[in-house]
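A single structure is presented below for examination.
In this view, the complex is presented without one of its protein chains, the others remaining in place.
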Amino acid sequence: MNNLRPNILSIKKLTFLGFLLAITPLYAQQVKKAEKAAILLRNATLHTVSRGTVSGDLLIRDGLIADIGTNLAIHSGTAVLDCSGKHVYPGFIDGGSKVGLAEIGSISVTNDFSELGDFIPHMKALTAVNPNSVSIPVTRVNGVTTVFAKPEGSTFPGTGALIDLFGYTPDQMSCGSERVVMQFPSTGRRGRWDRRSDEDIKKETEKALKNIDQVYESAIQYARIDSAAKADRQSWTTNNPQMEALLPVIRGQQPLFVEANSYTDITALLDWISNKKIKVVLTGASEGWRVADRIARAGIPVITGPVLSVPRRENDRYDAMYTNAGKMAGAGVKVAIRTDESENTRNLPFNAGFAAAYGMGTDEALRAITLTPAEIFGVQERYGSLDKGKVANLFVATGDPFEMKTRIEKLFIRGWDIPLESRHTLLYDEFLERTPGNQKK
Amino acid sequence: MIRNSKAKNLLLLICLPALAAAQDLLIKNASVLTVTKGNCQNCDILVTGGKIAEVGKGLRQPANVRVIDATGLYVMPGIIDAHSHIGIDVVNEGTNPVTAEVNVGDALNPLDVSIYRALAGGVTTSHAMHGSANAIGGQCQTIKHRYGTTNPDDLKMAGAPRTIKFALGENPIRTHGESNKIWPATRMGVEQVFRNAFSEARIYMKEWEDHKKGIRKSPPAYSLRMETLADILNGKILIHCHSYRADEILMLMNVLRDFGINKVCFQHVNEGFKVAPELAAFGATASVFADWWAYKFEVYYSTAYNAAILTRNGVVTSINSDSGELIRHLYHEAAKTQRYGDLTDEEALALITINPAIQLGIDKMVGSVEKGKDADLAIFKGHPLSVYAIPQMTIVDGIVRFDIKSDPDDVRVDVNPTEKYSTYFESLEDLDHNACMRGVSELLMQESHAQYLRYRYSKQHQH
Partner (left out) sequence: MRGLTRFFPVLMWSVSILCPVLLKAQNSDAPKNVSNTYFLKNCTLVSQPGVINRGHSVIIRDGLIAETGPGVRQPFDAQVISCDSLYVYAGFIDPYSNTGITKPENKERPKAKDPGNPPSDVAGIMPDLNAATLFNPSDKSVEEMRSAGFGISHTLPHGLMLPGQSSIFLLGDGPADRMLVRTASAQNFQFEVSRGVYPSTIIGVMAKFRDLFKNASQGLAYEEKYKINPAGLPRPDQSRETKALYPVVSKSVPLYFLAQHTKDVHRAFAMKEELGFDMVLAEVRQGWHYADKIKAQNITTLLSLNIPEPEKKDSTAKTTDVSKEKESFEKKREESRQNYLTQASLFEKKGIRFAFSYKNVKTGDIHKNIRTLIKNGLSESYALAALTTHPATILGISSMAGTVEKGKIANLVITDKPIFDEKSRIKHVFVEGKKYDMASQSKKPEVTKEKADPISGTWSYTVETPETPQKGKIIISKSGEIYKVTVKDETNSATDYEGVDVSGKEKNKLSFYINTSLDGNVKVDFSLSFEDKLFTGSVNAGHLGSYEIKGEKVAKPEN
């Protein structure tokens, strides 16, 4: 170990060597930029998700997967990367995260996911996405190329946005899929310290349910007037951005993303929507396994997670959260997995890995962070699998990307060849062999 | 009377795991990951009297042993968590910047379900720590996960040295300087709290010495706080210090050097990688998170490669949980060092076995699969560093405390006789991400109720 610690002599040696090899240290000083790729990934194992695992070539051009096949022709200007023994996966999609909206947990002014107010569906997460958030490169180097950046904190905290984790403006990052999110009135206790009586909780929940009913009724009225105004070519002057934001939900153009976690809340949600015409995606669903059959019958897709999370009842099995996704999937529910994290959204593949190990199986778990969320967000034509014509969000790995040992060697987002660098790797490069080492000067 | 006998049976039932005597075991045909002595394929482990009696191929099967067929399974040493807060009722006595006299060992809670959940992740020993609200917090307790007992003392690991929690940076500053307007309000102040406490302890020791020599006639006022500080100065208590930034880490090493203390384990130590050579030179050890960062400013400039950089620079490093969540999958946390820094299997496993054992001063008893050590073992299906690994059985002192094949749904030892069915918690603060500052809110709640509530909310994201 000691010989790893550079002393003055070895530093001198290093400088000398560096001089001889001319450029290595200089390169390290330069900022690596993404490059628009025109590249053929040759002889790879392609985990397409949509069509199983195949061997072959994959061509990236103009930001898209231009072609997939065997022995694809090499055009001029196209680089070739030999991927023999390597594995190519579609970029992972986190169905619920705060990457880009949260920077430093304890410093509230760096967090932009929770605006004041209980009914503010018009608050757009995309507006507050910080393309230069330090967390973004940290997240994507683990193969997570796309996340649903979502607001939270009240009943209708705003509208989340599906974003790719590369770009210099929110518009460049946007995948064009935004979704109104809602927190379903919760009957759960907020912690052991929450000593409200059961009756109080019941009362509060009833009140909150009444509120959302009212919102729903108003939104229907608003949509009706808006349609009537358009049909009659009337000019209807109004300023009601909240209701405006709900229009796509009310008109069935988009599903409402509803967060509900406990058994009681999920069943209450299922009751609530049973007589409504809107489409819904259930998010959270920590106790989805208790109601899996009903969710399946209702045909409601689920985005669940984190999988790496403690059971929510003291009398729960220790693995209740590990097995939840698999149990729901087993009952026929369409399940996507999220981290619900901010700076550690990079753990998405490991969350999927645990779900895979605890009953979901690797293929289904892989789908739960690729094609399934793409479908839930309505972007399955462009995202979620390795198919010709899809956006080139993909990575090359040395093996199964759920395994911690596996290395990700190449990453593409929208066909951009993204340097595999982040604050974490840069600090590693700088400090593994610190110079000067253990000297005063 | 019928009722009574029923109740009696019940009592027996509840006490059963606690009373269970160590049965001799023969674990057969396993892949044994000893951590210190390499791997051994198709290997057997004989456990007698709660200790590892023999490790080797084709061991002779004595009479009256329970045979555990581990064909196709991996056996590793029971996992050790050098930083957790499970199994205790109190984390922070944060009222004074120095509370060396308090001891979380006084508040052990063997009824905590988190202990079972840790067992189900292969963890057999943990370091139940005082919190980080004060510069010199309370003494900690190394516990063995003997879940099933109702006797708090059963958790205590005999022979484990005394340890104490120190804390640097934002937490003590916020608790004392910001809310109580007393030192420390800066990292400068933190240093002087240590220097002052140790200097006072020296005076105290001198006074007692004088009294014993007869120079001083009356005994000095007894102070448990000073007695404890004196024990630290005399090397009887190991320091485990909550720390993040490189500068404060260096500061504490300077203070300790000045007071002749040569052992310290830095906890969290997110910027340890920046001063790895200095840590190595001091002989300090480091117990880190696998990948936690950015939850507060002092961990914004962190890297998940911390453990790897420290290891490569010769610092004895461990990966800890500080959380009722992470403690359930420390094997997974350790494996992250293979993505972030290419540690070998043996190095990665050492982070959660022999290295934390060294840091807690219990490496002669636990931390590897070696003859003579405590029979604390974790049996996995799949290599423990694989994401697909599933713990099968966890053995503490030769007693099977977790067995996936006979794993009841509801494992509570203590059942609230009036609890409603069944309480769902939206969040479990004491099982989750804020354990280090648990219980401090009280202090910061002098102004108004709402502020208190606000504080509670914000601290859900702090460590």
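Each chain carries a letter (A and B) given by its place in the written order, and its residues are counted from 1.
By definition in this document, a residue touches a chain if its C-beta (ideal position, glycine included) is under 8 Å from a C-beta of that chain, and two chains touch if they have at least 3 such contacts.
Source: prediction; values computed, not measured.
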item: Chain not shown: contacting residue from B:Q41, B:T71 or B:S218; value: B:S218
item: Option from B:D24, B:D44 or B:E93 whose C-beta touches the chain left out; value: B:E93
item: Interface with the undisplayed chain - residues on subunit B; value: 1, 3-4, 6-8, 10-11, 15, 89-90, 92-99, 101-104, 106-109, 111, 130, 138, 150-153, 180, 182, 217-219, 221-225, 409-410, 412, 414-422, 429, 439, 441-443, 445-446, 448-454, 456-458
item: Interface with the unshown chain - residue positions in subunit A; value: 108, 114, 116, 153-154, 190-198, 200, 204, 263-264, 267, 290-291, 293-294, 315
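One rule holds in what follows: only the chains that are shown with their structure count from here on.
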item: Between subunit A and subunit B, centroid-to-centroid distance (C-alpha), Å; value: 33
item: Touch list for subunit A against partner subunit B, complex; value: 1-2, 4-5, 103-108, 134-135, 142, 186-193, 198, 261-264, 287, 308-315, 317-319, 342-344, 346-347, 350, 353-354, 356-358, 402-407, 423-425, 427-428, 431-432, 434, 437-438
item: Subunit A-touching residues of subunit B, taken from the complex the two chains share; value: 113, 116-117, 120, 170, 273-274, 276-278, 280-281, 291-297, 300-305, 308-309, 312-314, 324-325, 328-329, 332, 335-336, 338-341, 382, 385-390, 407, 409-412, 420, 422-432, 456, 458-459, 461-462
